[in-house]
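Here the complex is missing one protein chain, while the rest keep their positions.
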């Protein structure tokens, strides 16, 4: 698979929703150790609404679809996750505006836009023990894959691995951003919930696309 | 022992305090099933204060001593127990006014006066599942003992047995007076706390006096 | 038992002092007889005295102040104050207008308040009237029992009798309107957990995750029946059905509603429950004129709630709306 078309992207986001909803309780548990235990709920809520509104989402092109999805996520994801995931989707939408097919390089552009969107809103850096510690390495992996000429499935594989490794590394970080920062040193040894979730999501998505 | 003198009465009340304080937790437990669990505390509080004020209590004669004791009990016993035990002591005091020695018959008078004092205040009858179900049989037993010419120790033995039997019978009564009445049928099978306590107190007092 | 206290013995005095420190403009605490006194009451009005065991905070001290009580007599946790305490409350606040004792229908309270009233009347020639609050419909009222307990309905008795006293009504008039409230107020409650009496240190009863005690009072006694846990809507239906039948409350009646928390129930749940109760009442055509939601008459750290309905007429409405400025009730 060299490129990803609108239909594929719609399926990927649909599957992403399934993964999040299935893992709702697990994601909450991840957030319980140093956070307030609602992360799974917050994200699942938005994706559940996405499924409710599914028929009404634009499917004209990747950009239009991601923009509509981003609006629902912004409104319905709870807590910090609404603006974080919402701005990620809307930034990605901007980057894919008008496109009904994207290459691995364009997918990397989209991920980088998502990172920038999240940073604009939340002001976090690599190492701050947030989901960016999984998402930034994923974007880097996609960029590398594009430069190496890998296809989308291989890029997804590399991206998922990068997310898992990034999430793993959050274990040794003391949180700076988000609620885990309130427990300071006590968040050591525990990974960040958002980063771990991205590891799970990207891994499952690769399995799904690879068939 | 044909009669009970002031010194003996002072010792009996002192010992009564010890028994109540030792059984505080047990008496509370008895009150937990259908009451509010504070009976042991309520009574012990008054008798503890009695010990604190001990030196200041009149010891001129039985009546004077019981009156002073009754005042402390009225003020310091908590809840229903203050007026019940207080009026019992004060009615007994009236009946023994000016006496420094009482016969078994006079002791029976005193117990009957105590019963009347409690009834004046609390309006309960035999069978209402209160401590009167132990105290009334005790008074009857003392009256019988007086008529049979028994001595004080034998009367105490009979009185204690009557109290225990009376307390036992409260198991099959539904409470009418006091808080146990609020749980209605649910107080069946459980004895009344106050009646049980009198059984324990009179039994221990007999053991103490019999030596 | 994990409680934010120092020790059970000094608890009531420390609590009362903590309350007086927090509200120095409204309250004065007399430690010797544990009397929470209103600061600067009118000298010529009927005096209102209530009280009872502690553990029902904000009752009763929270209802001392303008438009409600003159004194709250504080007993130990769940134990009536002694005769001597009540007697001192009466004597310390004597006015020419006389004194009304608002007594909850519990043997301990009755015995102590009545004995104190007798002493004040006989020894000090003070005019003392008494009313007995008995709003708890959990208990069957029959010749053979001591009758029904007084629970959260007491708050309305304090409020309305307080307004009448503040308005300069006579002892007979204040007593009559207090009695009118008592005749028209009914409550029913349930517990999700037991409370723990500090001096005892362990819960009075044990409930499983799936159980509640229905028909509990405010002393941590078990209720009249153990039931399966239900939803807020189902509990509201059960409570409103029982209450409506009892007075009865009928379609067209106007009521004041109190959703009372027992101490450990979050306001969030009380408001959810109010929503359920409101809709139940609406279904029966009973009109809500006024609502109180909060911890008004508690049982230490018990989780659970009670519903109180007071049937209103114009007189009661006017007194209910009269100014009030106490720690626990300001405006209604």
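Order as written gives the chain letters A, B and C; numbering starts at 1 within each chain.
Keep this in mind: a residue touches a chain if its C-beta (ideal position, glycine included) is under 8 Å from a C-beta of that chain, and two chains touch if they have at least 3 such contacts.
For clarity, every value in this text was computed on a predicted model and none was experimentally measured.
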{"item": "Touch with the omitted chain, as defined above, among C:68, C:155, C:177 or C:303", "value": "C:303"}
{"item": "Residue of C:72, C:115 or C:293 in touch with the missing chain, whole complex considered", "value": "C:293"}
{"item": "Full-complex contact with the absent chain, from C:42, C:247 or C:272", "value": "C:272"}
{"item": "Positions on chain C contacted by the hidden chain, ascending", "value": "1-7, 11, 14-19, 21-23, 54-55, 57-58, 62, 192-193, 209-210, 212, 229, 231-233, 235, 259, 263-276, 278, 288, 291-293, 295, 298, 300-301, 303-305, 325, 330-331"}
{"item": "Chain A residues that touch the omitted chain in the full complex", "value": "25, 28, 32, 34-38, 41-42, 45, 74-84, 86-87, 121-122, 176-179, 181-184, 186"}
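Here is the rule we go by: only the chains that are shown with their structure count from here on.
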{"item": "Length of the line joining the C-alpha centres of chain A and chain B, rounded to whole Å", "value": "76"}
{"item": "Geometric centre distance via CA averages, chain C-chain B, whole Å", "value": "32"}
{"item": "Junction residues of chain B - those touching two or more other chains", "value": "none"}
